[in-house]
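Here it is: the structure, laid out below.
Note that this complex is displayed minus one protein chain, with the remaining chains in position.
The letters A, B and C name the chains in turn, as written, and every chain counts its residues from 1.
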C-alpha cells in the first residue's frame, strides 16, 4: 500500500512505522476495527523521520553532490509531504516575498536543494551540512487524521554550530496510513532590537 | 463541564469514564496535548453505559412506576444521546411508519417509556423488565471524534427470555469529552419465510 | 486517481461526479484550497449511484446472466464501497446469523449475486429484477469526510411490486475524492403482531 518506494532504507523504515492502518482481523468476539485517527506516537515518528531525512539529504550532498541530494529530497517530498493530496501550506525558514510560501512540490524542492532558476533566491537549505535535528514540542493538537505540533527545532551542522527555529507542523495520515506534512511554518526566533 | 447531571450515580459514573478530554499539562520537555479523537475503549464504555441505562429504566419502572422511569429515561437521553447537538439518526427496533425515525428527543423518550399521545404506537420499550444487555460487536469504524459499531445485542428480561437485535451505533465525543449517540439503527433479525 | 475503472460507463459517471477533490489553483489573491470534507450534494450523488448500480446489476443479470451480473457487482463493490480501506460495517436486509454481517468484500458480493458456497443462504439480492430505487432521507449527519444518512428506501421490481426498507448508510470520501460506503444497515420495517 505504500506508494512511494525510497532508495534510502532508513527513510523507508521511518515511514513504515506509521504506514499500517489499524486493522484487526475478527476472532471469536473481537470486532474488526478500522481506525483512521492519527496518534501522538505516529506524530513523533513523523517528526523524527523529517529530521533524519534532512540529515540524509545533507549527507548525500556531501557524498554524491547535488544530483544525489536532489534525488533524495525528491523522494522525501513524495514520501513525507502531502503534495500528492493538494497544496501544502509551507513557509520555509529562509524564503522571501514574493516566493515566501511553497504550496507546490517544485517550490519545496527548490528550497531544500536549490538550483532551480524559477526560485532564484534558493541556495538549498538541506545542503548546509546538517548532522543532527532535535525537536522539543511545546504543544500538540490532535483532531481526527490530522495533528499539529508547535515547538523549537534545533539543527546542528558538521562544525557543531546550531540553529534554532520556531516550527509548526500539521501532519495528516492518508488512506494508506502514511503520515504526511500538510502544513509547515518555520521561522527564526524574533530578535529584539 | 458535564452539562447534564444525573440522579442515578451509576449512569453518571459510566459517563464520567469518557468525560475528561486528554489534556496533559506541560512538564519539562513534555508537550501539552489536546486530543479530540474517540477511542475504542471509550466506545465500549459508552455501549456498556447504554445497556446499564436500559436496565436502570426498567428497574426504576418496577420500583417507582412510570414517573420514575420517565425521569431516568429523560436523564439518559440528555447524557448519552446527541439531541443537544442536532437531529439524531434513530431507528428504534419496534417503530412503524410514519413515525419510524425518531430524530427528536421527544420521539426517543416516547419510544423508551411510552405515554405520549403524539406517538400512539409506543408502549415503552425500556419498560419491558430488561435485566441484562450483552453486546457483541462485529466491526468498528473510528474516524476522528465519531465511531460506529455494528453487531448483535442480546437483551434478557426478568423471566430470562432474551431478544436479539442487529444494532448499529455511531458515537460522537463532544467538546466536553462526553461520548454521545448520534446514530442508532436497531432491527429484529430477518426471518426467512 | 480513480483506482477502479468500470466497464459500465454510467456507474463511472456517477462516481466521477464525486471523484474530484476540491482543489483550486491560486490566482492573484485567491488562495489554493484543499478541502477533504464531504458535502450533502456528494452524499445524494452517492445514494443515487447506489440505486443505479442495483438496477444495473439486475439488468445485467437479465441480459447476460450470472457471469455478467457478478462482474458488474464486483465493479460496484470496488468503486462504491470501502472494502479497500478496511472492514465495512454491512448488515444487508436479508442475511441471517451467523452470517448476518458482511465485513468483507466476499460476503458482500455473495449477498448481491449469490452463487458462493461459503454463503449458502444467499440467493442474490441484486438479481431480483429491480427497476427503480427511491430514497427518502429522514436525517443526515455530516462530520468531516464521513456522512451518515437514515431513511426509507423503496425498491420497485419489473412487475411494479415494491419493497420498502429502513436504511442507514455512512459514506466516507477517500483521498482521491471517491465517496465510499463504509457502513450500511438495511432492515425490513417492523411488523407488529
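Couple of notes before you dig in:
Note that a residue touches a chain if its C-beta (ideal position, glycine included) is under 8 Å from a C-beta of that chain, and two chains touch if they have at least 3 such contacts.
This structure is a prediction, so every number in the text was calculated from the model and none was measured.
Every visible chain touched by the undisplayed chain in the complete complex is listed here: A, B, C. From the options A:42, A:59 or A:145, the residue with contact to the chain not on display is A:145.
Only one residue from C:56, C:105 or C:141 touches the chain missing from this view: C:141.
Residues 26, 29, 31-38, 40, 136-145, 149, 151 of chain C touch the missing chain (whole complex, contact as defined above).
The set of chain A residues touching the chain not shown comprises 86-91, 93-97, 100-101, 103, 121, 138-141, 143-146, 148-152, 164, 166, 168, 170, 172, 182-183, 185, 187-192.
Along chain B, the points of touch with the absent chain fall at residues 21, 23, 26, 32-34, 85-87, 103, 144, 174-175, 182.
Note that in this section only the chains that are shown with their structure count from here on.
In the contact between chain B and chain C, the residue numbers used by both copies make up over half of all numbers at that interface. No other two chains have as many C-beta pairs in contact as B-C. Averaging C-alpha coordinates per chain and comparing to chain B, the farthest chain turns out to be A. Rounded to a multiple of 5, the Cα-based rotation taking chain A onto chain C is 180 degrees. The chain occupying the central position, as judged from C-alpha centroids, is C.
Averaging C-alpha coordinates per chain places the centre of chain A 42 Å away from that of chain B.
Taking each chain's centre as the average of its CA atoms, chain B and chain C sit 27 Å apart.
Residue positions of chain C touching 2 or more other chains: 86-87, 103, 144, 182.
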